[in-house]
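For this depiction, one protein chain was excluded, whereas all remaining protein chains were kept in their positions.
Order as written gives the chain letters A, B and C; numbering starts at 1 within each chain.
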Amino acid sequence: MWLAMFRPLFKSKKFLVSILVFIFIVLLGLVGPIVYPVDPTGYAGPFERPPSREFPLGTDTYGGDLLAKVLNGTRTSLYIGFLTAVISMSIGIIIGPISAIKGGIVDEVLMSFTNIVLTIPNILLAILIATYLKVRSAEVIALLLGVLGWPWFARAVRSQLLSLINREYVKLSRMAGYSDLRLAFEDLIPGIATYAFMSFILFINGGILGEAGLSLIGLGPTKGVSLGLVLQWAVLMEAVRRGIWWWFVPPGVIIVALTSSLLMITTAMDEVFNPRLREK
Amino acid sequence: MGNLVLQVENARAYYIVENNYVRAIDDVSISIREGEVVGIVGESGSGKTTLSNVMLVNIKKPLSLIDGKVKLYLNGSIIELNKLPREELQRNIWGKETSIIPQSAMNALMPTKRIKDSILDVMKTHFDEIHENEIIDKAQTRFEEIGVSKDAIFRYPFELSGGMRQRAVIAVATLLNPRFLIADEPTSALDVSTQKMVLKTIQNLREKGIVKSIAFITHDIATVRQIAETLVVMYAGKIVEISSIEEIIREPLHPYTKGLLFSVVTPEPEVKERGIYHIPGTPPNLMYPPPGCRFHPRCEYKLDICEREEPQLKVVNNRKVACFLY
Amino acid sequence: MKGYALRPFLKYVSRKFIFLLVTYFIAITIVFILPRAIPGNPLSTLLRQIFQQGQANPELIRSVHKTLMEEFGLGKPWYEQYIDFITRAFKGDLGTSISSYPKKTLDLIAPVMPWTLILLIPSIITAWIIGNTLGAIAGFKRGSFTDKFTLNFSLIVSQIPYYWLGMLLIFTLSVKLHIFPGQGGYSQGTIPAFTLKFILDMLYHYILPFLSIVISALGGWAIGTRVLVIYELDADYVNFGELLGLKEKTVFSYIFRNSILPQVTGLALSLGGALGGALITEIIFNYPGTGYLLFRALSTLDYPLIQGIFIILIGSVYLANFLVDFVYALIDPRIRLGQSEGS
Partner (left out) sequence: MPILEVNNLTKIYESGMIIRRYIEAVKNVSFSIEEGEIVSLVGESGSGKTTTANIILRFLKPTSGEVIVDGRDIWKDINTFEDLKEYRKKVHAVFQDPFSSYNSFYPVDRVLYQALELLGKNPKASESKDLIEESLVSVGLEPKHILGKYPHQLSGGEKQRLMIARCWLIRPKLIIADEPVSMIDASTRGGIIKLFEKLREEEKTSILFITHDMGLAYYISDKILIMYLGEIVEQGTPEEIISNPKHEYTKNLIESIPTLYKKWS
């Protein structure tokens, strides 16, 4: 059944192209640092060299090897994105269903809370919190972004579940003596699975872009390398105005390629699975 | 019998789905005459809604008119609607000569505009120059004729109750006194009390001469029986029987008509007496219709020929039926 | 009659207002709690740093210390600190800057705020209009080349961070091609004034940061509106309108109008994110706005200034949020007049 469901996805050109791009970048991040084992934080050679055979992406002001930085940075950014997504999703997948299933006052309280977090400008809040944290590991950044990112998902899960719970097949399963837990696993979760998967992808994007933004104003991870940190140093060292394009172009290209390929994957999935968007 | 108003000749309209055809209507001909209300009855998948689109020549992807003609008789001349480009239909035919009361009248009016503004928009398509006050006056008169307060046109659709909204839609659809009006299941979503009100309204349209003739499309014989004189019965993209409604109720000819009529359950003693009937099986997949008569797999009077040859509509005692039994 | 018609509108608007007010209160509370709740007490770290920096003037250090102790009310019970904080915040006293001691935070923010508003408001509105129009056209012509192109373009563009696009624009149009200035809000050496010369100079500097926000923000709107329009294509009023002869143009205007309404509330929700992006864009462009001030405050760890900026920014976001919702309630008759439910 699942296989048959996903088959039409592989007919979508958009899906195929974007998944290839995504896999390529994931490989860059996972395998790259192994294939190209240069210390991303170390001193590699001459300053501010344009790309050459020796330094495929050139070097920065401190003689750091930019290819090594970009490969390791990709890895960190992916890690942060993934972790952010896990955190946001976990919160959303707890709050949304509780709100939908419990209903009543529980629902109203949880949804008010969700709406408040939704309306608080979360980027600003992330900046503010990050300011007070002296040590910011990649995990802390992900936690910060993850904790602020879940409300829209919780709301969507709640409303989808509400429509599922009132479906007649759910009532029929209950009439067959299903426990709430069994009902959730057999009838409810499959119904929101594709949506949750698509949201997970969007959360990854949020994490990657959020990290880059925080890093750029000096609030990124305090150790290690990330794509955002590479950009931050490029800005601090005036790389843009001094024409050192190899410093700030590659990390940006990777961010955009990564996040837009992920977004395209979700769009392609939506076109296949959402009957209202399916081409006639 | 009055003069012809609209005629569909040998129409085939197919939906193109993944390199295949869904033969939604297949070789269908129908004539509508002045002053008559024709009921078109059929169940889901019978092609009745496709037929309504063909009568208006509202052919949009994935539907395509493979074959056939749609003729409108206008002041002695004949216009072949199927040959007109869409823009021409929009400007000179739709809303002006032909019109429709759609199935879901609840949401048929632009929700975020006052009804009067929607009316003015319609007028702007048909006339180069319009006088706003004149149109509003005229529209208000029509609203009152139909039984909606004339202030309703200054309201948004959501401010009107269900029955009022339905009638406002009827008023808007008939503002320009179209010769031919399609009512596409206009009452199927309504509670019975509202339904009766709407049926009366539609009946009045003809009595007052606002429209010349009406095609009333429905799945419910009991409803159409209150309003139509002639009944067209459709099954699986074909017309199986055309006759006066009284005769059909007295003596249905086609086995499908018979089955359909005897499955109707109304609170009448006759129904309890005759019992409730049903047709076994399910309608065919119109991507692969059965050979011969499309009803033969479900027909209890099936002959050998039914599997091989397609029955044509033929005249039997002043009635038309497509069945080898006659 | 008139009063009756107003009722749903007022109800909607006042509900929004109360909700935003409560949320703002919570946001300020978070601003209050954060420095006190985070382990390692950043305030004492800060104080230590001030001493360590060993600025020459011990008198200055002492008065900075005194002001900070007062403003943060350290030593007092937390609820007194809290009440102090809130009352001062509502009086508009956002504390004293450390890096620019003894200037009041508000006096530092006031002159840079207009720059941010001038950059942000026109650019997000422009992006909203262009993005929605593009998306609506694409949705209306769904499946066409225009649609596919617009969609793919928007999918990529929507993922470009404002600031990175800013970097690319500076590098190509300023550094390489010398068409536009790549930094600042106006030429160095000129003094802000209401002269035509200055305004032209300002606009000249305005173009690149403006473009970088507009281009990257429009993609998201286009994607969203396209889907809304596609949903609307099969709506009953569209089919009925067409069969009454409405021109394609009119039908499009109907669909456009109805799909854009939810995007108005979308605008309200996106403001926070847009502001965050714009702040960083200002940093890239050395644009003399709040973002740049914030960046300075962050690098000097000027906590009172950082807090002040946040209280103002979050407040502005909520104010704008409310205004957008107000406009929304005005233009959507279903909200203004109160749609009867379940009819």
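By our rule, a residue touches a chain if its C-beta (ideal position, glycine included) is under 8 Å from a C-beta of that chain, and two chains touch if they have at least 3 such contacts.
What you are looking at is a predicted structure, and each value in this text was computed from that prediction instead of being measured.
Peer 1: Please identify which of the visible chains the hidden chain touches across the whole complex.
Peer 2: Over the full assembly, the chain not pictured touches A, B.
Peer 1: Looking at B:V17, B:I78 or B:I276, which residue reaches the missing chain?
Peer 2: B:I276
Peer 1: Kindly state which of the options B:D67, B:E144 or B:E268 is in contact with the chain not pictured.
Peer 2: B:E268
Peer 1: Which positions on subunit A touch the chain that was left off?
Peer 2: Output for subunit A: 1, 105, 108-109, 112, 167-169, 171-179, 186-187, 190-191.
Peer 1: Can you list where subunit B touches the absent chain?
Peer 2: Those residues of subunit B that touch the unshown chain are 43-44, 191-193, 195-196, 199, 219-223, 225-226, 249, 256, 259-268, 270-272, 276-280, 282-283.
As a working rule, only the chains that are shown with their structure count from here on.
Peer 1: Looking at every pair of chains, which has the largest contact count?
Peer 2: By contact count, the leading interface is A-C.
Peer 1: Quick check: how many Å separate the C-alpha centres of subunit A and subunit C?
Peer 2: Comparing mean C-alpha positions, subunit C is 22 Å from subunit A.
Peer 1: Counting only Cα atoms for the centres, state how far subunit A is from subunit B in Å.
Peer 2: 52
Peer 1: Across the complex, what residues on subunit A touch subunit C?
Peer 2: Per the stated touch rule, the residues are 14, 115-116, 118-125, 127-129, 131-134, 205, 209, 212-213, 216-219, 231, 234-235, 240-241, 243, 245, 248-249, 252, 255-256, 259-260, 263-264, 267, 276-277, 279.
Peer 1: Contact residues on subunit C for subunit A in the complex?
Peer 2: Against subunit A, the touching part of subunit C is residues 19-20, 22-23, 26-27, 30-31, 34-35, 38, 40, 42, 45, 142-143, 151-152, 155-156, 158-161, 163-164, 167-168, 170-171, 174-176, 182-183, 223, 227, 230-231, 269, 271-273, 275-277, 279-280, 283-284, 294-295, 298-299, 303, 306-307, 310, 313-314, 317-318, 321.
Peer 1: Quick one: which bits of subunit B touch subunit C in the complex? Just the residue numbers, please.
Peer 2: The touching residues are 56, 58, 87, 89-91, 93-96, 99-100, 102, 104-114, 118, 121-122, 124-126, 156, 158-159, 161-162, 169, 172-173.
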